[in-house]
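Here's a slice of the assembly, chains where they normally sit.
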Amino acid sequence: MTGNLQFDSQGRLRHFLTIDGLSRETIHQIFDIAESFISVGEREIKKVPLLRGKTVVNLFFESSTRTRTTFEIAAKRLSADVINLAVSASSTSKGETLLDTVRNLEAMHTDLFVVRHNQSGTAYLIAEHVPPHVRIINAGDGAHAHPTQAMLDTFTIRRHKGSFEHLKVAIVGDLMHSRVARSLIRALNTLGTSEVRVIAPLTLLPTGHESLGIKAYTDMREGLEGVDVIVMLRLQRERMRGAHIPSEQEYFNLYGLTLDKLACAKPDAIVMHPGPMNRGLEIDSAVADGLQSVILPQVTNGIAVRMAIMSLIMGGSSESGRPA
Amino acid sequence: MTGNLQFDSQGRLRHFLTIDGLSRETIHQIFDIAESFISVGEREIKKVPLLRGKTVVNLFFESSTRTRTTFEIAAKRLSADVINLAVSASSTSKGETLLDTVRNLEAMHTDLFVVRHNQSGTAYLIAEHVPPHVRIINAGDGAHAHPTQAMLDTFTIRRHKGSFEHLKVAIVGDLMHSRVARSLIRALNTLGTSEVRVIAPLTLLPTGHESLGIKAYTDMREGLEGVDVIVMLRLQRERMRGAHIPSEQEYFNLYGLTLDKLACAKPDAIVMHPGPMNRGLEIDSAVADGLQSVILPQVTNGIAVRMAIMSLIMGGSSESGRPA
């Protein structure tokens, strides 16, 4: 499962499946396009005609209103027609395979599938089988990857910090089960981030983190010392039931981001969270709504980054400036 | 919870949350704009470009296919992009607050939220927290208000009766639990309706009706005597189970609108109902489908009124006459 599948024979990005295999240049190219779309969101008429007459299918095998909405808004701002398809895993088990479902949609001359599935590799599997004119974006597959989230996170860091070369970034929380973290660490490494740290209880630390060139901490204050960027992860409350973490209160005491712990980081450190937040569990409201939080700018940037990825893989260049 | 929140510092309507605080002039201004949109619905191409490039979010915490559809059609006729979001109450209880959900949508540069929630005051709460460029329409909050319904009801009365000064209006049915009735009485008073009556069994009469300047009747024939407009309310069948009303048959006998009871009103009285109707419970089919019924025109007017409210609070003037 390499990232090569996402390039065509001329080396152009054709699908967006994973951060793996993306060059630093490609990532910055996407950021540059996204930068041009930031202004589109601030216009009176928030539409550009880049995907007019194209059909984008939100193919969600796993329910996620929030992620679906961001892609729907991004596609509509590009003037595409959007079809939302919530496909239950059960329906694809009724004799018709996942690929039959996909081939049917292709046969309707749809152009771009935004795929979300709770099994790792689904977006790859689909990308392997679609004809050349169809594009795939991985909107989250199992615990494997969530590359558009990693792109919007690093785009947000670039917008606030400029460059990655001297940055120290700490990712805090349930790293073991997080598809967000996996993709993000890859992106940070590719972008030449000076130091990437992970902070979690031993039970939630990722396996093989040494090979990723990251430093692991179980003490949060120690891990936050001198960092420029803090990325808090969402803690699935379901983890409580298992043996992974003790109680909510104890987790908050040890790993919840409070103003007090935040003070260990650099004074101008920014705080990020992919949402939805568990206020009072992994993050205190005083931090979430505080001056160092860039959690809402992340959402804004997410629309621009998704527009950038869609238009790039669909062969469009940066937005022309001409309203739709 | 006053209506002042819905005006900006220059006194322009910014949100549409309640009839409270709207002047007679503002209501008639909305009616005049709605009048111009009536013709749009009758055109070959039923679109005007007033909200092109804007994103309207139907944020429904309470399911209502019918109401959602009317706002979706109204917004699309204004050329807006529409995002339908059915948010279960449960999802907003999972650590992320209602306001987090709203702030996320704002951060995506959406422009207008149409909010429905089963708790009174939700639309206010949201309006209090959104930035200046975001607009809110209350599409029904708990038992409190349903102001767009009141607007389409009174717009329908104006279209059929011209002015309110000499009108007698009777509202019949479950006034105690009706958000429709609350908003409607307010609108009728503001518009200078000569006389507003309510007709219901004692158990369903609103409390404090004297202070609203309305007359209450428990005898339907007496209450309908000489009225110009009859507004029937939907009776929730759930009320049967409680002690509020006796049996369906007895309710129909006493408070169901039949041709016979209708004869007590003026010969040119009009009959209204917000829908969906319980035929044979609060209204007889002979009346619902009869010559005096304006129940379907209410629906048509509802699209025009919602287009008018949307375009007014979004800062657009009346439709330009130019097709989209």
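For clarity, chains are labelled A and B in written order, and residue numbers in each chain start from 1.
By definition in this document, contacts are C-beta pairs under 8 Å (C-beta built on N, C-alpha and C of every residue); 3 or more make two chains touch, one makes a residue touch a chain.
Worth saying up front: this structure is predicted, and the values here are computed from it rather than measured.
J.: Beyond the 2 copies placed here, what is the full number of copies in the complex?
T.: My count for the entire complex in this file is 3 copies.
One rule holds in what follows: only the chains that are shown with their structure count from here on.
J.: Between chain A and chain B, what's the gap in Å when you average each chain's C-alpha atoms?
T.: 41
J.: Hey, which residues of chain A end up touching chain B in the complex?
T.: For chain A paired with chain B, touching residues are 41-47, 65-66, 69-70, 72-73, 76-77, 237, 275-281, 296-300, 302-303, 323-324.
J.: Which residues of chain B touch chain A in their complex?
T.: My answer: residues 52-55, 81, 83, 85-87, 91, 94-97, 100-101, 103-110.
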